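Note that one protein chain is taken out, while the other chains of the complex remain in position.
Showing chain A:
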Amino acid sequence: MIQVNALNKRFGSIHAVKDISLEIPAGQIFGLLGPNGAGKSTSISIMTGLIGCDSGSVTLDGLNPQSKKARLKIGLIPQSIALYEELSALDNLSFFASLYDIPKKKISEKMEWALDFVGLSDRANDRVSQFSGGMKRRLNLAASILHDPDYIFMDEPTAGVDPQSRNKLFENVLKLKELGKTVIYTTHYMEEAQKLCDKVGIIDHGQLLALGTVDELLSRYGGDTKVSISSEQGVKHFESGDVSKDLIEALKNSNKVYDISMNRPDLETVFLNLTGRQLRD
């Protein structure tokens, strides 16, 4: 389990993380959502031990993330393609594997498994510079799971990825969950979070604005469903908190219904309701 208590981090005058507290149970996919500059990457950096915090605490299974034991449990997929472009996929994996205490005999086995996991076994000896964006993203994931970590932090792993590679990454994330791993996933794409995450936290201006399952957030912050009924009497619009009841009532008063459309609130609605519609540059 990851426990975050009253976390604070400042960069000069910018208060990047304000008093964040949360718990992420083991074996879950946790989505950390927020606009640009909200504090997602800073929070991830503190949780992985990449940077320290000004106050508060983070523990992974009770361990300080900067301790050696905790580091063996952490797999980080940074936002950028953190690979050596001029080396082959195998050379990259071999180097990163050498930083962990993996027995030499097992390194080849682990590399084969990781490459197979992300679907790159046939490109093992090719230089990363020859890979497409999607392949690089997948290899980025492979390099982070070689040492079989319990906690996998994915910082916007699908940025600039084609639909096929994105789909493969979704499969990988779900597979990691099946393997009992805890995945902490940051993204801009709400449909990704809605599809993958067991629990979601929405963060803005360094503050955790909402925390819960997707359904909990929808019911708390999504608002009513927008319903449109097109009939002989014309088009009727209304908002409903209980669609089944309100729709039956509305249909009773309508003759010859041509079309019914419903705009149910989704995570994006929740996100925009919480963070506003102002552009973030």
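One rule holds in what follows: a contact is a pair of C-beta atoms (placed from the backbone, for glycine too) under 8 Å apart; a residue touches a chain by one contact, two chains touch by 3 or more; residues count from 1.
What we mean here is this: contacts and distances are computed from a predicted model.
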| item | value |
| --- | --- |
| From "Vitamin K epoxide reductase domain-containing protein", "Adenylyltransferase", "PH adaptation potassium efflux system protein F" or "ABC transmembrane type-2 domain-containing protein", the hidden chain's UniProt protein name | "ABC transmembrane type-2 domain-containing protein" |
| Hidden partner chain, touching residue among A:7, A:118, A:143 or A:197 | A:143 |
| Residue in contact with the excluded chain [from A:48, A:165 or A:273] | A:48 |
| Touching the absent chain when the full complex is considered, from A:17, A:32, A:53 or A:74 | A:74 |
| Residues of chain A in contact with the chain not shown | 45, 48-51, 68, 71-72, 74, 76, 78-84, 86-87, 91, 95-96, 98-101, 143-144 |
